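A protein chain is absent from this complex, but the other protein chains hold their places.
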Amino acid sequence: MQKRKITAGLAGVVAGLLALSACGGSSSGSEGDGGSETISIVGFAVPEAANKAIADEFVKTDAGKGVKFSTSYGASGDQSRAVESGLEADYVHFSVASDVTRLVDAGLVAEDWDAGENKGVVSNSIVVFGVREGNPKNIRTWDDLVEPGVEIVTPNPASSGAARWNALAAWGQVIQSGGSEEDAAEYIDKFFANVVSLPGSGRDATTSFLGGTGDVLMAYENEAILAAQNGEGFEYVIPETTLLIENPGAILEDATPVAEDWLEFVLSDEGQKQFALKGFRPIRDDIDFGGTVEGAADPSNPFPEVPNLLTVEKDFGSWSEVSDKFFDEENGLVTEAIEASGKAQ
Amino acid sequence: MLWFSLLVLIPLCAVVVTAAEGGWDTFWTTITNGQTAAAIRLTVTAAAVVTVVNVVVGPMIAWVLVRDRFWGKGALELLIDIPFALPTIVAGLVLLSLYGHDSPLGIDVANMPSSVYLAYLFVTLPFVVRMVQPVLEQLELDVEEAAASLGASRFTTFRRIILPSLTPAIAAGAALSFARGVSEYGSLVLLSGNLPFKTEVTSVRILSSVENNNLAGAAAVATVLLVISLLVIVLLDVLQRRVAVRD
Partner (left out) sequence: MTDLLTREQPPKAAPVRRRSRPRKGPVAYLLRLFVTAYLVLLVAWPVSLVAIRTFEDGFSGIQGILEDPDTVTALKLTVTVAISAVVVNTLFGVGISLLLVRSEFPGKRALSALVDLPLSVSPIVVGLALVLVYGGRNGWFGPTLEGAGLQVVFATPGIVMATAFVALPLVIREVVPVLEEIGTDQEVAAQTLGANGWQTFWRVTLPAIKWAIVYGVVLSLARSLGEFGAVKVVSGNVLGQTRTATLVVEEKYLNFDQQGAYATAFLLAMVSVACIVIVSVIRPKNERS
């Protein structure tokens, strides 16, 4: 008697849940119908909003008529590894070029993906300092960061490829101002000695900073703007010398033909305008995005010119050199600085 | 058995094989790297301490849930499983706002080693409680009452009658909570700050290796954790048998 009651109850629950999931099955089966083409986008999380806006514009063009999108966004390295091991993709948009190189090595992306005028780059940003309201510690320059008592929050360059821009910027600015490699290494050591938190990703670092940790957040301009657009903003300072962040995009070898049109559209003025509105720096200077970007420190001049802008190509060579020199697990310069900072405590 | 092999044994073999593919040198340099070794030490210590806490507190919670009666007990019962269902990022978020810099209680463990313990306590809570609960319910009050009526003090009843019956369940819960602690990552990433030698756990080291395309290194660290967990599980099993035999 009693047992029957329980069995009935359980059966009811299971039936209900199955019914629920059955509805799920029917609604998710909608892709691929009508014979229209689908572009699979795999990318890092931040440009999702921009890509969505670009997609809305793209389907209004002749080339994009009727095109459907299937999208996947996450941490850049995770996404790249997923595509390498078989995740279906036509167009990839990553945070660092090394994530595309991984796909080139796997034979999924053509060797000459970065041969075009844009060198494979589809969106830009720069490294900035996030500070507390009113900038109480008056942080303006890289030297201010290594003052005693300044607490830095930066995403962990060891576990997140996307966080490597910060460490590179810290190194490059020493060289740029005439310092030697030794000076730069010394600066990096001091920098990491002041780090109080190394969260997993840029987003985690922002959360940790907003949660009260540290005086300075190593951030990206576009993330700072996007955060402000979503009501989680923080003040940011653009240093005199900083690094240009270049996010690569590429078409896979076996992609559907319409993906070429999509990439072209992403690089067009219209596509870049959408990036600008979400806080990315357009890859060309003459993009008209209407003059104002909400969430920027100065919305009417959202992307002020940086006096000394470093780039990976100009100042460091290439990403593979950078990976070996700075981030090698055994003896990369940044790896060692992080380890030294831990031992000192 | 086939399902077990397909699901567990083969993937685990894949991990060990990947670790072995790197060769003994890679394996050894990976795990003797100072930072990794420190991370392994912290992870294992924290998991062990948290397991001990769970072994003590878990049965207490189960006892209260099964035997005690008071207003609001139902609400406590509802809470037990939530740590499992809550996505770990959200767990990290709320723990950060309650026990971080802006803590309303003034308890600030952010970026301290204690944050690792806190996060582990949160994610491993249900194990011992839920393991002990069904056994306690199955345990017949008659036996206890008989013991009591024969003049056994409550402590003796507990030690001689209840504890031996609960031991297998407690041991099982302990093994699971240790294992889970060793592998946890998501909930502590915001709170701990991943500081090398201080709050960095092994999962972060594994991620670093993966990010550097060093799968062999990642697998090496994972293998070490596997072996440690296996040892702990066997140890608990042996302990539990000895307790069971003694009584």
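Which chain is which? They are A and B, in the order written, and residues in each are numbered from 1.
We adopt the following convention: a contact is a pair of C-beta atoms (placed from the backbone, for glycine too) under 8 Å apart; a residue touches a chain by one contact, two chains touch by 3 or more.
Bear in mind the structure is a predicted one, so any value in this text is a computation, not a measurement.
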Report task. Specify the shown partners of the omitted chain in the complete complex. Result -> A, B
Query raised in the report: Among B:T88, B:S115, B:S192 or B:N214, which residue is in contact with the omitted chain in the full complex?
Result: B:T88
Report task. Since one chain isn't shown, list which residues of chain B touch it in the complete complex. Result -> 3-4, 7-12, 14-15, 18, 57, 60-61, 63-64, 67-70, 72, 74-91, 93-95, 97-98, 121-122, 125-126, 130-131, 133-135, 137-139, 141, 145, 148-149, 151, 153-156, 159, 165, 168-169, 172-173, 175-176, 178-180, 182-183, 185-186, 202-203, 206-207, 210, 215, 218-219, 222, 225-226, 228-230, 233-234, 237
Report summary line: Against the hidden chain, chain A presents residues 2-3, 5-6, 9-10, 13-14, 17-18, 20-21, 23-25, 27-28, 31, 40, 45-46, 48-49, 70-74, 78-79, 81-82, 84-88, 106, 201, 203, 207, 226-227, 229-232
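FYI, only the chains that are shown with their structure count from here on.
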Query raised in the report: When the centre of a chain is set as the mean of its C-alpha atoms, what distance in Å lies between chain A and chain B?
Result: 34
Query raised in the report: Considering the complex alone, what residue numbers of chain B touch chain A?
Result: 29, 33-35, 38, 93, 96-97, 100-102, 110-111, 189-190, 193-198, 200, 204, 207-214, 217
**Report entry** In the complex with chain B, residue positions of chain A that touch it
**Finding:** 77, 81, 102, 156, 158-161, 195-200, 204, 207-208, 211-213, 323, 327-330, 338-339, 341-343, 345
